[in-house]
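Only one protein chain is missing; all other protein chains are in place.
Let's turn to subunit A:
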């Protein structure tokens, strides 16, 4: 679960990645050389796409070139995503897509031209091309090297006993490393043994350096295929712009709701009470009995107004949250909830109030979801603070099958905590259980001093 969380700033914060199986060291060493070769072979389609890209670029002065350029650039991107996915999966390097965000695609000639300019101005487009050109050479000396060494060793094994002379005869290379193989090796014990030794060394070294070389390759991949400082900032700006407008929208909607609640509720009741009091004043002498009933009604009305105000305030800033912080506030939520809720909290101190509030309402909504959709009977909530993150896990034993999009409101929660660079990950296989994990980066205030 946890490995899937990508910290904020990237475009796609929640990705439904499959969790890679944890490999043993041995497995890594055995697999790495072949992965390196696979990366090398990826160069073949990549080079073809690169050639097409170059062709389109050469036509760029003509209308056809302008017309084809976006599609060629996109094709190149998709092709190189294959590298990114494999490097992310196989090496320690983590590469994000570096491309500058594209705005809305406008229809018509004008929009097409704008897109062309945007793509041609994106340095990542040209870095992609650089990759296609340079990578095959780099791969040979990094990722593919172990695999090639092993193949060379195997080649030595087959040469050693018998085929040396044959190859020499048909005009192949006369040497294996420094050993002449023109004559059949099997006739000369010394040369046989050294060939065998070199072959073995090649294979062993190949397996030994496999993972290391893959990681070196990963670094290289991140250098060219990853975001540059500039595009990182551009991506960050885009993320912030999106979350900021989400935050503004959300708080505006909230204010509208509060205004409406006050207008229809407490305010209306106060007006009614004022009128009743006027009537009572009028009736006091003429019909004391009637005044008395009206008075009771007015008192009732004032109690209702108070009640409504109380609910309203609870919705804005829950009292327990204000008094005690997120842990106890979530416990209080659990107590008021129809399902059986178990809360386990381990927080050394309180997070900043806005983060607390966002986390609280997120949990509140998740609980509402669980009660409404999941068919669960129990819910477990776990709150802890680890390496600068407030991590909240909400698990229910319901029927599962929840997605981010099917009306569960998860997208809304994600957006709301996104304002604080928080991320949300969902795991909900059909049949349950549903696990929602949220992580919010935040600082903790110093532990609250006891009031006594």
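To be clear about the criterion, a residue touches a chain if its C-beta (ideal position, glycine included) is under 8 Å from a C-beta of that chain, and two chains touch if they have at least 3 such contacts; residues count from 1.
FYI, contacts and distances are computed from a predicted model.
Student: Have a look at "DNA-binding response regulator", "NADH-quinone oxidoreductase subunit N", "ABC transporter permease" or "Fumarate reductase subunit C" and point out the UniProt protein name belonging to the hidden chain.
Tutor: "DNA-binding response regulator"
Student: So one chain is hidden, and I want to know which residue out of A:23, A:261, A:297 or A:328 touches that hidden chain in the complete assembly.
Tutor: Touching the chain that is not displayed is residue A:328.
Student: Out of A:244, A:263, A:310 or A:372, which is the one that touches the chain we can't see?
Tutor: Of the listed residues, the one touching the omitted chain is A:310.
Student: Out of A:97, A:236, A:337 or A:411, point to the residue that touches the absent chain in the complete complex.
Tutor: Spelled out, the listed residue whose C-beta touches the missing chain is A:337.
Student: If the hidden chain were put back, which of A:320, A:366 or A:423 would touch it?
Tutor: A:320
Student: Applying the definition given at the start, please give the residues of subunit A touching the unseen chain.
Tutor: 299, 302-303, 306, 310, 313-314, 319-320, 322-324, 328, 331-332, 335-340, 450-452
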